[in-house]
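Each remark here refers to the structure printed beneath this line.
Missing here: one protein chain of the complex. Every other protein chain is in place.
The first chain written gets the first letter, and so on, giving A, B and C; residue counts start at 1 in each chain.
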Amino acid sequence: MADPMKIRTTVGAEFTEVRVLMVHPMETGQRKDSSGNLVPIHFIQEMSVKLNGRSVLEGQISQAVSRNPVFSFRLKGAKAGDKLEIAWLDNRGERNRSETAIA
Amino acid sequence: MKGLLRFSLLAGLAACSTMPGTSLFSEKDFNDIQAVMMRDFHARGSAKMDRIAPDDLQKACNLSNSSPSLETAKALEAAQFATIRFPAGSLIGDWKRGQKIAQSGRGLQWNDKPGDAGGGCYNCHQLSKQEASYGTLGPSLLGFGKQRGNGMEMQRYAYGRVYNAKAYNACSQMPRLGYSGTLTEQQIRDVVAYLLDPASPVNQ
Amino acid sequence: MKRLAALLAALLVAPGALAQDAKKEIEKYQRMINDSSPAELFELEGESLWKKPQGPRNVSLERCDLGMGPGVLKGAYAHLPRYFQDADRVMDLETRLLHCMTTLQGRTREEATKRVFGNEDKPSEMELLSAYIAAQSRGVPMQPGGAHPKEIAAYELGRKLFFYRAGPWDFSCASCHGEQGKRIRMQELPVLSDPASARPVVATWPAYRVSNSQFKTMQWRINDCYRQMRMPEPNFASELTNAVNMFLTTTGKGEPYRGPGTKR
Partner (left out) sequence: MNPFRRRTLAAIALLLLPLRALAAWNKEAFQAKSAADALKSLGVSAPAESQDILIEAPQIAENGAVVPVEITSNIPGTRSIAVVVEKNPFPLVAKFDFSESAVPFVKVNVKVGESSFVRAIAEAGGKHYTAAREVKVTIGGCGG
């Protein structure tokens, strides 16, 4: 599951808007696949947003977040070139991490 | 009661004549379209290729853009009315089963399993107050039984209309649910119950 | 009779009023899901597929001519369906992609059409490619072919098919898409034979569907409508589906493309 996340940053006067699109099925364990068997529960549990190495936002999420999650956050004091890191951990212990410079 | 039937008949006719009378199709078109469809469709599940050939009713409605002349409509409706078989006794079944049929949009699609049939009533009609997700292609049927009562004549009208809507309105957009084999006699009775039974949510 | 008429009149007003703000709220929902939609993911994957060598000739699709020259993507989708000299027939995007898969990549038609409609676990090639290619027409006004005799014939056939009632439920496309302001359940039904209603639809297909997290194409859209019309299944990329697509796109031409869209 190491599909890259799609991160987009827009630096504004008061804050920098961060929009991140993650690739994850976020299975509730209730869905049946095309051949009728229940797809086991599988979802991102924890995520973190770091600016220049320092954690600025931590999230705990559940299977009630939609498939291929899309989040928007707002960070204060971020400027172009700062290092932005977003990471997640799912209930199967799979991890993903993406890094970008604030544009 | 007679006046009422005429009233809803005319309302039905007005509602569905969307295009001016000029015909879009000629007899030649029917042959061309038939040939293209026979070549460019294939059977799948219960949807076999015999479904493509239009019957006389469909031809007449296609030729007149679904607004046939009054006497053509009369003739078509008479022919369609003859296809309706009214079962003996009460035509009111179980409204709870009728509600499930009204909610289900299944039936005759290539991915439907046999017996997996619905009337799809909520796709086009408002029926009960609780269901906010209703369609507006057909008139609202809210309070249908409360307003019309549930005597034998109204049971036959409701049963007949569900069985073959074209018997009452030649080119109506409402499917012929009994005639097409989508709903069984018992299922139509259950839908009639949903419409007419005082206990049904339609009449609350 | 008087009581009934009054009651009917009241009914006609009540649902209308409810429908108005319901319509406004649904439009807000549509705006919001378009703002935060995962559709971009399909565009990215479609790009890598466009460049990926495949088939016996192990060649990518990058030399595929979508009507504006081999490999030209900018605005190509907005000018489809159109007539193609090399195949001597009118083709929409998926039909043309199939042509390139067979002629450039040497794949058999049977293999290339084995799985043209995907699911949320695995989108199909046609869906991913459509997402990427359509996105390259953003801002370009929809302008399908309309001068060549075969383009005109496709439009005419499509128009007749749109109004042609057939099948066990006696439906035509116009049965649902023929009258302004109508809904199936809460789903507004655009009158696709009317330019003003068709333009926003044509400008936002193909589209990502939030209800099942799948990306859907025009060939799927026409296929699934015939399923709900209780008709047999149309052949993928057939003359019939291209004719219906030509009629819809021509009716809705002129609007700048702003897809791929995000829908219910």
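Remarks
In this section, a contact is a pair of C-beta atoms (placed from the backbone, for glycine too) under 8 Å apart; a residue touches a chain by one contact, two chains touch by 3 or more.
Given the structure is predicted, the values throughout are model-derived calculations rather than measurements.
Although one chain is omitted from the display, it touches the following shown chains in the full assembly: A, B, C.
Contact with the chain that does not appear here is found for just one residue of B:S67, B:Q99, B:N123 or B:N164, B:N123.
Listed residues A:V23, A:M47 or A:I102: the one in touch with the omitted chain is A:M47. Mapped onto chain B, the footprint of the missing chain covers residues 103-107, 109, 112, 118, 120, 122-123, 132-133. Contacts to the hidden chain, counted on chain C, fall at residues 22, 25-26, 28-30, 32-33, 35-36, 184-187, 210-213, 228, 264.
Where chain A meets the missing chain, the touching residues are 15, 28, 45-51, 54-67, 69-78, 87, 89.
The criterion applied here is as follows: only the chains that are shown with their structure count from here on.
Chain nearest the geometric middle of the protein is C, using mean C-alpha positions.
Chain A and chain C have CA centres that are 31 Å apart. The distance from the centre of chain A to the centre of chain B, with each centre set as the mean of the Cα atoms, comes to 49 Å. Among the residues of chain C, none is found touching two or more other chains. For chain C in complex with chain B, the touching residues are 1, 4, 7, 11-12, 15, 18-19, 22, 157, 159-161, 163-172, 174-176, 178-179, 181-186, 189, 226-228, 230-235, 238-241, 243. Listing the residues of chain A that touch chain C in their complex gives 3, 6, 19, 21, 23, 25, 33-34, 66-68, 70, 72.
Looking at the complex, you find that chain B touches chain C at residues 3-4, 7, 18-19, 24-25, 29, 32-33, 36-37, 39-44, 47-49, 51-52, 54, 57-58, 61-62, 65-66, 107-111, 122-124, 126, 132-137, 140, 142-143, 147, 166, 173, 175-176, 180-182.
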